[in-house]
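Working notes, structure below.
Apart from one protein chain that is not included, each protein chain of the complex appears where it belongs.
Going by the order they are written in, the chains are A, B and C; count residues from 1 in each one.
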Amino acid sequence: MNKTSSQRLPPLKRNWWLKHRFFKLYMLREATVLPLVFFLLCLMAGMVALVQGADSWQGWVGFMGSPVVLALNLLALAASLYHAATFFVLFPRVMPLRIAGRSLPDNMIVAGQWAGVVVVALLFFWLLGRA
Amino acid sequence: MRQQDFDIVIVGGGGAGLRAAIGAAEAAKEQGASQRIAMLSKVYPMRSHTVAAEGGAAAVTSSDDTHQAHFDDTVSGGDWLVEQGVVDYFVHHAYQELVQMERWGCPWSRKDDGQVQVRRFGGMKTARTWFAADKTGFHMLHTLFQTSLKYPEIERFDEYFVLDLAVHEGAVIGVIALQIATGELTLLRAKAVILATGGAGRLFRFNTNAGIVTGDGMAMAYRHGVALRDMEFVQYHPTGLPGSGILITEACRGEGGILLNKDGYRYLQDYGLGPETPLGQPENKYMELGPRDKLSQAFWQEQQAGRTGKFGDSDVVYLDLRHLGEKTILERLPFICELAKSYINVDPVKEPIPIRPAVHYTMGGIETNPQCETSITGLYAAGECASVGLHGANRLGSNSLTELLVFGRLAGEQASRRAAHTEWADSALLHAQAERQQATLARLCDGNRSGENWVDLKHAMVQAMESGCGIYRTEESMAQALAQIRKLRARYREIRVNDASKIFNTELLECLELGCGLDIAEASCLGALERRESRGAHQRLDEGMQTRDDVNYLKHSQVFYQGEAPARLHWQEVDVRFSAPAERAYGDAGKGDKV
Amino acid sequence: MSKQAMSKPGSPQAASHQQAFDEPLWWGLFSAGGVCFAVLLPAVILFIGVLLPLGLLPADALSYERATALLFSVPGFLFVGAVVCLPLFHAAHRLRHGLFDISVGRDGFNKKLMYGAAALLSMLALGLVVAGMLS
């Protein structure tokens, strides 16, 4: 009582996350949304192009093939996989699944989610991969 | 100097202190009174030593158990040096207190049908020990602490070191405390004070106790004329880790762990605890489930005979759990695995754990009557610091956690009732005593004085206690220890603190604790020397004193403080109204025990 | 005395605490978006962002006609919801907190900015699908 509880430290400096590997990886995880946003904006541009007609659409496909855009989207692909890797391990901790009172082992849940990624990819292959 | 007024002041935030605080708050509510309760502790309550208790808390639970049986176990466990009326009260109130804990959320381990599970414990005839995995004390302390947050009338003074009681004309009028963070003195005026400051295991070099278990409260009451009772009885726990002394709970043996000497032999059968019980079928009061004093003594005998192994520079025997199987070990004794792995790098699933006895529990303490009141009006004591008369010459494992609850509550209720019809004393009286404290502190921290170093004195004290008052004692060893302690007390008057800072001065606290330790160490040695018999934890090797002598020594020792002069000892009759002293027998020899 | 006073239940302070009823919504959108980002986006980026521009898909896989047919439909509407809108909210949430992490701006404002942008863009995206379906 009457101790120093009113005492407060100044909040962290903005470079706090550079001090430890764990925090850098955290920031990297958070930063995966940057290339994601870029890709989403590309995608929306594509939709605009699609509404505008076949020529714009072709133009957009070309735009997507320009080296910088392609590189950024490759980055987005990597980001989505890194995001998946970090996100999937969180899931069983946020929502532990219990079957008959026993909780499902975490690695099973994680494996299940990766299976989902593969299934989606197969679906796309089925839809777009064949002529 | 700041002064604040409270109806009840509780010194100590361990199991006993917290239960007393809640008990007092409830009692005040019942009386329709509004009372302010202060609880002081030199550490945050959840750091108190109760947190380290592992094994469990006893109460008659299953339908085939009886109060009489728990009574008999406790009385014979204490080698008849117990207050039988107190034990009777205890066994009849144990169960309701454990249920109350459950109602407050304590995560007791459960049976499949949802009822609370009990385990076996040393010296208890039947399984009656409630447990929360192997962290019973931890869960009890946190449950009590968290529950105490419900009561706005309990005001906490965390990290306040209580220096002294204020006493006037035979009645307690308050306490004087040091706020550790600032070094400021605070006066708390009170109508009733409860001491719940825990034991004094740190008097000894090799012990299972936390660093804060230094007997401060015992010294405070003692210096004001209250008797310390039965201080010669110090429990050695048979299973401490070599090096640190960290406790490996008795529950390991309750679950079926066995003790082996270096030849892999279950040596306990040679010490009146046999015959050998089959592996995986522990039987109460046999072999590994004999009482702690007998087991520690057996270790000593094996050591003398050269049948102990070595771990580092400690002589050790081995606690083998492997036959219990990985699943049971990890489920029932997870904390033990963690401790053994971290502190000695042994995995109990794969290897036997090297262990040795270590000082564990202070049976004696501040003498109180069965209502927890001391000879000073308005001053109560409960928990390990008190000698209400429950443990006698040897405490049974898992009785003390229950004691905290039963007598913590009782002390709280009694204090609340007294406070209801007591007035505060004149503030001037407190201030006068506080001034004296301030002067003492100033002298201690006076950097211009050369003086004794607390580290030297502390090492000399624990050394003296260990060699003089160990598992086995002789007239000569105890006389030497007593003489040494008296010398150290004289040297302590010249002690000096190097650290002049007022803020969080832990060196000052060490010195204050050492002063307390030395005073009660004298009481402990004196009681030991004068008790010329062997009883419970007090075992002599002297000719003619190796057995119990009920004619001369069926008596409590009481030691009275005499300032700088040597302390004085008296003998006090024991309450044996229900059960006459009998042979204390275990193993097959104990079969004839009445049930 | 401050300590006890603060910590007691029912103290005036407790009552003045504001619950954050909007946060569950943002967090729900963030989580759903996170799942989509993790499960759907790798394939989407791979096929549309990489294979398509590299010409590694069969020629008519995403020809103008096929693309229009696929997108301007009810499944297409759902696709945009899952692949564009929810991930937008996911990104908005992380950006908002990221700005707080590096002490940029005030959270109250960042929050409006981020979720507002995500909402606008989402409406735009869904609007495009509807426009496509109507035309």
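Rule of thumb we're sticking to: contacts are C-beta pairs under 8 Å (C-beta built on N, C-alpha and C of every residue); 3 or more make two chains touch, one makes a residue touch a chain.
The rule is short, and it goes like this: contacts and distances are computed from a predicted model.
Visitor: What does the UniProt entry say the missing chain is called, choosing from "NADH-quinone oxidoreductase subunit C", "Fumarate reductase iron-sulfur subunit", "Dihydroxyacetone kinase subunit DhaK" or "Condensin subunit ScpB"?
Guide: Cross-referencing UniProt, the chain left out corresponds to "Fumarate reductase iron-sulfur subunit".
Visitor: Please identify which of the visible chains the hidden chain touches across the whole complex.
Guide: Listed by label, the shown chains it touches are A, B, C.
Visitor: May I ask which residue of B:149, B:279, B:305 or B:483 touches the chain that does not appear here?
Guide: Going through B:149, B:279, B:305 or B:483 one by one, B:149 is the residue touching the chain not shown.
Visitor: From the listed residues B:225, B:243 or B:370, report the one that touches the chain absent from this view.
Guide: Looking across B:225, B:243 or B:370, the contact with the absent chain belongs to B:243.
Visitor: For chain A, which residues touch the unseen chain?
Guide: Missing-chain contacts on chain A: residues 3-5, 7-9, 11-12, 16-17, 19-20, 22-23, 26, 30, 90, 93-96, 101-102.
Visitor: To test your reading of the contact rule: which positions on chain B touch the chain that is missing from view?
Guide: Touching the missing chain: residues 43-44, 46-49, 51-52, 95-96, 99-100, 102-105, 107-116, 135, 138-139, 142, 146-147, 149-150, 158, 181, 210-212, 243-244, 246-247, 312, 335, 338-339, 342-345, 454-455, 498-499, 501-507.
Visitor: Residue-wise, where is chain C in contact with the chain that is not depicted?
Guide: The list for chain C reads 3, 6-10, 14-15, 17-21, 23-24, 27-28, 97, 100-101, 103.
Operating definition for what follows: only the chains that are shown with their structure count from here on.
Visitor: Measure off the straight-line distance from the CA centroid of chain B to the CA centroid of chain C, and report it in whole Å.
Guide: Going by mean C-alpha positions, chain B sits 60 Å from chain C.
Visitor: For chain B, what residues touch not just one other chain but two or more?
Guide: 155-156
Visitor: Multi-chain contacts in chain C: which residues touch at least two other chains?
Guide: Where chain C meets two or more other chains at a single residue, that happens at 1, 3-4.
Visitor: So in the complex, which bits of chain A are touching chain C?
Guide: Its residues touching chain C are 1-3, 5-6, 11-14, 17, 27, 30-33, 36-37, 39-40, 42-44, 46-48, 50-51, 53-54, 57-58, 61-62, 64-65, 69-70, 73-74, 76-77, 80-81, 83-84, 87-88, 113, 116-117, 120-121, 123-124, 127-131.
Visitor: Of all residues in chain C, which touch chain A in the complex?
Guide: Residues of chain C touching chain A: 1-4, 6, 34-35, 37-50, 52-55, 57-62, 64, 67-68, 70-72, 80, 83-84, 87-88, 90-91, 94-95, 97-98, 101-104, 121, 124-125, 128-129, 131-132, 135.
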